[in-house]
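Inspection log for the structure reproduced underneath, given as structure tokens.
Partial view: only certain chains, each at its native spot in the assembly.
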Amino acid sequence: MKKYSFKNDYSEGCHPAILQALAASNMDQQPGYGDDRYSREAIELIRRQMQFPAGDIHLVSGGTQANLTVIGAMLRPHESVIAANTGHINVHETGAIEATGHKVEVIRSGDGKLYPAQIKAFLGTVDAVHMTKPRMVYISNSTEVGTFYTKGELQALHECCKAHQLWLFMDGARMGSGLCAAGSDLTLPDVARCTDVFYIGGTKNGALFGEAIVICNPLLQEDFKFHLKQRGALLAKGRALGVQFQALFTNDLYFELARYANGLAAVLTAALKEAGYAMLTESTTNQVFPVLPNTIMEQLLQAFEFYPWQKIDDQNTAIRLVTSWATPESAVQAFIEKLKTVTPQ
Amino acid sequence: MKKYSFKNDYSEGCHPAILQALAASNMDQQPGYGDDRYSREAIELIRRQMQFPAGDIHLVSGGTQANLTVIGAMLRPHESVIAANTGHINVHETGAIEATGHKVEVIRSGDGKLYPAQIKAFLGTVDAVHMTKPRMVYISNSTEVGTFYTKGELQALHECCKAHQLWLFMDGARMGSGLCAAGSDLTLPDVARCTDVFYIGGTKNGALFGEAIVICNPLLQEDFKFHLKQRGALLAKGRALGVQFQALFTNDLYFELARYANGLAAVLTAALKEAGYAMLTESTTNQVFPVLPNTIMEQLLQAFEFYPWQKIDDQNTAIRLVTSWATPESAVQAFIEKLKTVTPQ
């Protein structure tokens, strides 16, 4: 029998409401390349949700595609983007940003986040003309290690960026999880006001595929669609993206799904802590990173799928458990039951 | 009331069999990034259909994405790709190939096709070191102007390419239409044997999105998946592509849909010729290009949507009519009826 997988939040297809919307709209003739009514309506829904009517919104297929298109479009050749060492663009995109010609300047981060003091310290080391000109700061929310930005943190970072002529770009592949995390006071309207560009991830929160890029800063909006086409990101049947985001931003579905995923992760966290395990990072999002003795980890891997994340020492490993809109509560309960039965050997 | 559109073959969603397959597979947990069982099974079906078990197959979202990833992966920086002036990569991809660093060397073509004599003549003009080194020939089948390659033509071109160390790449965004065209004796197994790399277009033949890249030449297969990731072409939920191609290559659906579209285009062609209109190109594929007096064109545009394609002279314009798997026969009949009522004014 197939083991249940906590490997990631893109193991299943899409939320049933999306399947229904695809079917319902299927034979309606629409213009191509994002000019269809479903995309227009989805964009209108997002604009309303973020209370930012001037936002320029484009729907694309995936996160790496969003990152490379945004960064490639917004930097001049000699400009670079600053990222945390844990940032997705630095570690898991096969050099996609460099393939557009830009260096990713790396700041080491303990919690996956960037703070103004780090940015300022980095800028102090730059030797003009002989080094790239930093022009953008890339952050993720929630981050790759399950942490999130508060409203105050984002505002402070935005102020710092403005003061140093840096665009602030938030990768929101897990935006739902970040905004709905216990302890987060950040909202979508806040994000729109405190970044220059960001995207709202659909793939990891209920969509079959799709990310909504939002360009907040009018200086960055011109001609963006050319870049989408040039990078192969402009789907002929853009409707397939429009229909999905229309469904996700109707009746609060997007945030409902994120809260559900975070809730299940919190149940896992509580059980793990109760069992006496430490957590690698303080996460209230849908990714949690318990540190387990290797013997325990091996026993759990007999019953469930998940990724070992980071070797802690010869005896212990941090693992990653990911929940999503599609995770059944029963799977979480089964994991917790199993946890009670494992023993260090 | 909405006018019926003959503008293109991507105005609707997808064939119902695909919607059903998406729904049926929806909650099955699968690995990401193309390692799911649906993609594996779809690839096996395509391999069998093309009788070429050594073909390396990758599923991506769209045609420009396929073109830029293939060409970018297979050329060294100083190498260029030869294309007809009408080739999609030359005119309608916003410089996507150049954005990967490669020049598109252009040969003027009357019928949208390339022939060995043209290739040889072009090679004769190349001044080594000061010009790019041509290393690939890009062709489309069916072409952007509705024509197609016969088996003999493709074999001859392939021989020419091999003799001059040029990879042969066939853009098959409309592969179904090309192979099923009246007069075509070319088959998918022929294409696999007579090209180095090609792709089978899903988007314009029944899929919601998706193109299947087939790398025939083993010299070009190494590491291709890295390039997909780097270009943002590797979907997290690759299953969405696998499910679609599995449906299309079950029970001959892919070719059935193409034959249907070509058949309706033939009905249009017959009626237009009977009405005395010339055709810009001899097309038996799903795109036809009648030359109409502007007055006639204007009357038809009152009732239907389609693109004016090319100004012929002050009085006449070639228009483009496109049919697809989704075109109802009734729409074709309505167009023909309308044609009988229009009069030069």
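A and B are the chain letters, set down in written order, and residue numbers restart from 1 in every chain.
Here, contacts are C-beta pairs under 8 Å (C-beta built on N, C-alpha and C of every residue); 3 or more make two chains touch, one makes a residue touch a chain.
All of these numbers come straight from a predicted model, not from anything done at the bench.
**Q** Copy number for the full complex, please, knowing 2 are shown in place.
**A** This structure file describes a complex of 4 copies of one sequence.
In this text, only the chains that are shown with their structure count from here on.
**Q** Give every residue of subunit B touching subunit A within the complex, in rising order.
**A** Subunit B reaches subunit A through residues 2, 4-5, 7-8, 10-14, 16, 19, 22-23, 25-32, 61-69, 93-96, 99, 203-204, 208-209, 226, 229-237, 239-240, 326.
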